[in-house]
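The complex appears here without one of its protein chains, the remainder shown in place.
Take a look at chain A:
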């Protein structure tokens, strides 16, 4: 047994390590690949696996958003964007990739440093479990009568906030679709391009 873990905890820790390892491998592969189609496919796999990780962490609603948006919609949007550009990325000289690597490593180190101050997982005295959270947990069954508290907060207590977010997402989707030109326009453009080549 690894120090401090036993039984189900050990299993969950192993699953977390495994899924994060897979994410790491895919991330490195995405950074090194040049074929844009492969990158789009791998980013779909990336969000699918991170959605699984969210399920394993018991954040089911986040996981579902990640699966629907990351693996579903954004794959399609990236494919649409890819049709308008080249199919392969230009190779990057090694000297220019040093600074991004340093920035990523520094950010990661800062995040790891920040986790030291976080309360332990499931700590009853943590801020999330002491102030407003308990209030929502007590009131929701009488006031809203929805079994899932997160749903009650999102759709009822913060209903206007969610409505505004929906408007923002709708506008963003509209702008992206206008830019990429799904449908008739992109289709005829592709045909015309093929005719010109002949």
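Note that in this section a residue touches a chain if its C-beta (ideal position, glycine included) is under 8 Å from a C-beta of that chain, and two chains touch if they have at least 3 such contacts; residues count from 1.
Going forward, contacts and distances are computed from a predicted model.
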Which one, "Xanthine dehydrogenase family protein subunit M", "Dihydroxyacetone kinase subunit DhaK", "Carbohydrate ABC transporter permease" or "Cation:proton antiporter", is the UniProt name for the chain you do not see?
"Cation:proton antiporter"
Identify the residue among A:13, A:38 or A:104 that touches the chain left out of the display.
A:38
Which candidate, A:13, A:31, A:83 or A:132, sits in contact with the chain we can't see?
A:83
Listed in rising order, the chain A residues that touch the chain left out are 8, 11-12, 15, 18, 22, 25-26, 29, 35, 37-38, 41-42, 44-45, 48-49, 51-52, 55-56, 60, 63-64, 67-68, 71-72, 75-76, 79-80, 83, 87, 182-184, 186-187, 190-191, 194
